[in-house]
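All protein chains but one are shown in place.
We just call them A and B in the order they show up, numbering each chain from 1.
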Amino acid sequence: MEIVVAVKPVPDAETRLRPAPDGTRLDPAGVKWVLGGYDESAVEQALLLREAGAATAVRAVTVGPAPRGEEVLRSAIALGCDRATWVETPADAALDGIGIARLLGFAIAKVPHDLVLVGKHAGDDESGIVGPALAELLGIPSFPAVVDLRPEAAARGFRFQEALDGGTVRVEAAPPLLVALQQAWNDPRTAKLPNILKSRKATIDRVAWNEASAAVGPTPGGLARPTRFRLPPPRTGARMIPYKTPEEAATALVRALRDEAKVFP
Amino acid sequence: MPDFALTPEQIGLRDTARKFARTEMLPKAAACDRDGRFPEEIYRKAWELGLMNLNIPPEYGGTGLGLLDQCLIVEELAHACGGMTTTIMANCLALEPVLLGGSPEQRTRVLAPFCASYQLASFCLTEPSGGSDAGALKTRAIKEGDGYRLTGQKCFITNAPQASLYTVFATVDPAQGHRGITAFLVPRSAAGVSIGKEEEKMGQRASSTATVLFEDVHVPAADRIGAEGEGFNLAMRTLDQTRTPIGAMSTGIAQAALEYAAEYATKRQSFGKPIAEHQAIQIKLANMAQDVHAARLLVWHAAWAIDQGSRGTLESSIAKCFASDAAMRVADEAIQVFGGYGYMRDYPVEKLLRDAKLAQIYEGSNEIQRIVIARELLRSLA
Partner (left out) sequence: MTRPVWVVVERTGDRPVDAVGEAIGLGRSMGASVRALDVGPASATVDAALAAAGASGIVRIPPPPGTPLTGAVWAVGCLAALPPEPAIVLVPSTVRGRELAGRLAAGWDAAVATGVVEAGAPDDGTVHVSRPIFGGRATEELDLTGPRAVVAIRPHAFPANGTPTHPETTEVPWPSGTAVPAARLGPFEPAASAQGPDLADASIVVAGGRGVRSAENFRLIEELAAAFGAAVGASRAVTDAGWRPTAYQVGQTGKSVTPQLYVAVGISGAIQHLVGMMSSRVIVAINSDAAAPIFKVADYGVVGDLFALVPALTAEVRRARSGPGA
């Protein structure tokens, strides 16, 4: 069995969030691009499965511009991925999640992909649609928010749990399948220094933009186009909640959190 | 002109070191300082990631990095904890004489095991009666049969209680002064080797320091590094290599102090505004920033010069001396910015001052560094 892990370069956790000069997206100036948290778990899970003998090889795949597309793949190789594929996109390509899923699908269809692993969602847009869209395009089942992914010898497949809202569902499924991983069964490993040096020299398979974009074609169905990147307004002091009884205060507060602040439940 | 931009490789190395430092070292730094605990679990993890033995070439299984790459890593580790960094780097110091002067047989026999499994080593030069005056060391190596009998005492030795191997400098002939000094490899298991009690230090308390006693220790000739009388030169060339990373360590400590002080200054309020808006604090922060930037660039330049093949004595002395003095100034000012809280053990800045102090003393005291700098300067004018 061969595993493909689809990864995405995202801004690192310490990035100062600022709108770009045109106001439509994050200002890319000075951003450090890294392998995001859930992607790290996905890579870790793939490597654990290979080390447990459930897979023979792990390939990391990404769609993205230079240099960050290449860098994120080298990070995956430094962690232990055997191979990598890069669909290099032009810096100004207007790609949304479905567009990326189509390009990933084009690249992944060409290689063995018994198990496709993705992180639950990307650390920046957190949309969580590329994985399922990719699965639909590849014609394979998908499972969201997976934890405790283990090989299941009997079905020559996998056992895992989906961490849904408010509870879990246990699943057994046979390949080919796509799993959106919430958590690997170990903490993600850190790349060792000698492997970091070796990863600089590793060969990365390339899928040419012209070939890929021609094959997936235009997107008549629609495009999600960013129009504005907003930061929350600065803090000006608490809105004090008036009340006569504690129950009234509780109701008013919960309503405010749910309807105004939208942080609850 | 050199290109100051880091390569993607260097960024990868630095980021691995930073991640290890922030996630493994930093959370335990305060407790190890308070309790004087040697966190072996952290040192084992550092070894697993390839952060120890940075100077050992890949043919023996090491990471084999150039000096600038080593300094990038050391600065990140020291940002989290100076004492832990000293422990991690101590193998490089102890094994450098083997790299510089060991025979091919010695190199394979000694270096490969350190890369194959977790082990610590110690560099033994300093004695109770002589630190800076290394040429006048008293540890004696008397020829005996096909080897030597070693007797003497080395003090303030990093990793002494945990090391499996000691690189020991002893004299075969006191009458020859520094020309009698010879380098030897002594395993912990050798009869006559004993370790004194662990020292209670002012700072760098996650590092373990003790006296090593050699009483009639037999050392076979195969464990002598280089020729008789070559030892002083080997020690000096070793220190030429390790001086710059000490500068990087000091830079890391200073950078941490600067960050803590600047962040605190933006949050702490007095007289109706954040103290960062008061000129007195701004001037302190500016001076601290100058010190940190200057230290880093001196370290980078010295490391680059040595990587280019230069001996780099002048550059590395300046880097070590300046950076360690700078770290003391910056840590001191950081405490001042924190005010009363800075004096409290609960806050991270007073530890930085205690950790920074050692760098002015060890690996060639800053007084000796100034003499070296003056000598190199005057020699170049002669």
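Here are some notes:
To be clear about the criterion, a residue touches a chain if its C-beta (ideal position, glycine included) is under 8 Å from a C-beta of that chain, and two chains touch if they have at least 3 such contacts.
Bear in mind that the values here come from a model prediction, so they are computed numbers and not experimental data.
Considering the full assembly, A:Ala135 is the residue among A:Val72, A:Leu95 or A:Ala135 that touches the omitted chain.
Where subunit B meets the missing chain, the touching residues are 263, 267-269, 341, 346-347.
Listed by residue number, the positions of subunit A touching the unshown chain are 17, 25-26, 96-98, 101-102, 123-137, 140-145, 155, 157, 162-174, 177, 180, 219-232, 235, 237-241, 243, 245-247, 249-251, 253-254, 256-259, 261-265.
Rule of thumb we're sticking to: only the chains that are shown with their structure count from here on.
Those residues of subunit B lying in contact with subunit A across their complex are 8-9, 12-13, 15-16, 19-20, 48-51, 54, 58, 63, 65, 73. Considering their complex, residues 34, 67, 71, 74-75, 78, 190-197, 199-200 of subunit A touch subunit B.
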